[in-house]
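Note that this complex is displayed minus one protein chain, with the remaining chains in position.
The block that comes next holds chain A.
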Amino acid sequence: METQTLLHQLVKQAFPDSIEDSTLNNYKTYFLRILNVRTGIQLMDESELQAEMTKMTNKSQAYRLQDCLNRLSKTRLRKKNELIHFLFRTSQLGQNNSYTNQTLDTLFKSQEISQINYSQTIPKKIIEESPKNNDQLNIIQQITDKGNVTLSITEKDLIKDLIFSIQGIESQFICYDPINDSFQVKKDIAISSASRKLLNVMCECGWLFKKIQTFTQSNYNSLVLQALQNSIKEELNEYYRLIAYFENLLAESTLTLRKMYMWLKQPMHHLVQINLVLSQILTNVQLGTTSSLVISILCRYSKHGCPQTSQLFSRILHQTTIPIVRFINQWIFDGSLSDQAQEFFIERNDSNKIQIRDSGELWKNEFKVNQDKIPYMISLNDSYKIFDTGRVINWLRKQKKFTQFNQNYDLITIDLLGTEQFSLFVDQVNKEYNKQLIQLIKPNFKITLNAIKRFLLLGQGEFIHTLMELLQTELNKPAQQCYRHTLLSILESAFKNVSQEVRLNVKLLEPSQNDTGWEIFCLDYTIDEPLNTIFNQKIMLSYYRIFNFLWRIKRVEFTLTQCWKMHQKFMAIPNQFQTIKKAIQLSYQMMNEMQHFIKNFYSYLMLEAIESSWKKFIDECDKIQDLDGLIKIHELFISDILDRSFLNTKGESTQKLLFKLFDYIFRFKSCQELLLSYAKDQISQTDNQQLQLKNLLNKQQNISRLNQNKNQDIIKSLLELRKQYRDQMFELLEKLKKEDRLKFLHFKLDFNEYYLGIQESKLFNQDLERFIEKCLPKVNEVQIQPNRVQSSKQLIQPQQPQQRTFNTNIEFQNEVRSVKEGLRLLDEQRRQQLQLKDQFSKSPLQKSPLLQIPPTMTEHEKRKNDEDLSSSDDD
């Protein structure tokens, strides 16, 4: 080194030549050591120079010096200031030396210590190795150490330590205090309180940093949290860059605590924000609803007022939503879900452990939306649309008819997520896929629907009729004896009449006691895979119910046609059997009544119940755009039918009534059969009688009486039946009156107020009877029979006049007169009753219902009356 050679030269030149080499070397090393002391010197500047110069007494010298300085500045020397400084120092030192004795002891003991500049330390090494002045320099060291303690720690050391602590690492002077949970400067180090405060504030940074680091280094399952870790790590890169910058500055030794503080302000602010967010997130990690929470929090923070914070968080948010966006893309375009940590808001519905039996349930139940996990930026509507789209694709996939057509669509990006375009986009995709679905389903659906209507809803009349004819013998057996295969074979034979190939099946319901085959028979239509979603189990059940009901009514109708056929046979009976004829007439009337009811009711069902709902349904069908809607309107259609045909819970009572009516009709049929058999018997008997007329005259009378009795029984039973039937009809009509939309049915069933009239007269007659019994005892002599029965009894009565022989005309006329008187009495009594009624009506105590009934006889009764009179006249 040049310095060394120069020094060597200097020393050699200074000392006399007689010096020994060793001592020369010693000196040299000593001087070199001194030179290598690194001290923070401050060069003399202008003001000091001036001060020095004014101290000089010799003015001329001062001038000369100034002159020299000027000249020096013109030279090419590089380190002029150093040179000047050196010269002045040397002179100073020289002067100082010359003031006192030459030994250093006395020098230091003297008062002139203050004039000596002790701003530098003389390190111990040099003192130890100094050849001669060991003791003296020791003393120097001691004094300097005692005098100035703070010299041991410099700002640079502190800054070095601080750089470590802001990375969360303990260092020489700054350590981690677990009690206070912070980084703090050691208390036993003497630095100014201002520096201490600054340091502590900046150590806070280190603490925040440590916390964030623990978060970024922990392991999480959730993809969103991993993304969050990554983004935070990226943000921390900035921090690291800052630290590197600090280290650079430190090497250049231009870094101070204040500078660091100013530089750290913004990063600290960011760290604080990040920590806030993290603390909110981490408390919820245990709860399990993290990902949506994370995103919601980040979203809210990204709209923070402070622009830097909002930028920071929008960056983080960008990164963190990548997994969610990926999920959405996968779901929307692929229909698949690969979510291991269950962060996505659409999840598989395994928790209920539903056994998915058919794709109907698959559609509804396989996936579901978990509303807790929907992130903040996606609205509920959009999330449901997304859910729907994926479901559609999934379903289509399962039917193996899925064609991907996402060529038109770009994948969703994160920027799109919070905007309106997102909803529009999702909507569009949803519509496309749903269109595909509907196109796939529609033709099949229409076919199936039509088929169901024709068969299950008895649309194809002639087929149903033939089926019934063929099946009736089988179905009349008790339920246990009905076998499916027999029924199926009959069904297939019925198919021969139908042109198309149909997928019908026989379903046998659960038989209960006393059931015949009729109750358990049900037609079934086999539904294929894709349509299972629409025609699922529940819906098919309701279809079966409707079918059952309609089938019953059809059966009743069928029964009545059979009755009519029987009637045709009755026509063959010769006219002499008047009693039987009367019975036949009665049964014919009843049959007509029942037929009227059934026909009207059935037409009501087919037209108002089924057809109108059908029309509505078909209209809606064309407008429908997705599967859910289709299912809904179909269900609506069915519930509508159920409602109008009294098959739901509301119409249960009406249904019971109807079933009772049907029951009576069946009993009527059996009654008729009895009548027919009796008639046949009669005919066969009378044939015999004509041969043995004279011999068996008495017997004939007996037999005829027996016959009469039997006939009367039949007629009685018929009349009973009619009474019961009519009672039920009245109830039904009452019920129908109450509802608005059933008014038309009511009108049809009772369109000339036939039943109303009967009701009213019956009511009147009942009350009349009671009244007469109570108040007018003298009327008991004359037997007042209710008009209704009068007509039937009149049938019986003519028998007697037939067999009675009137000996004289007079007797006959007396008979007639008595009958007429009786009738007149009846009229009088009626009038009296009316008067009494009026009297009673005025009394506040009783309000007899008699008032409401018109006192006059109805047309029907009048006719009957006339009939009586005319019949009594016939003789």
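Criterion: a contact is a pair of C-beta atoms (placed from the backbone, for glycine too) under 8 Å apart; a residue touches a chain by one contact, two chains touch by 3 or more; residues count from 1.
Following the convention adopted for this analysis, contacts and distances are computed from a predicted model.
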Remark   = Omitted chain per UniProt, picking from "AP-2 complex subunit alpha", "Phospholipid-transporting ATPase", "Mitotic-spindle organizing protein 1" or "60S ribosome subunit biogenesis protein NIP7 homolog", is "Mitotic-spindle organizing protein 1"
Request  = Determine which one of A:94, A:461 or A:478 touches the chain that has been left out.
outcome  = A:94
Ask   = So that we can see where the missing chain sits, which residues of chain A does it touch?
value = 2-3, 6-7, 9-11, 13-16, 18-19, 23, 27, 30-31, 34-39, 41, 43, 61, 64-65, 68-69, 71-72, 75-79, 82-95, 97, 102, 120, 132
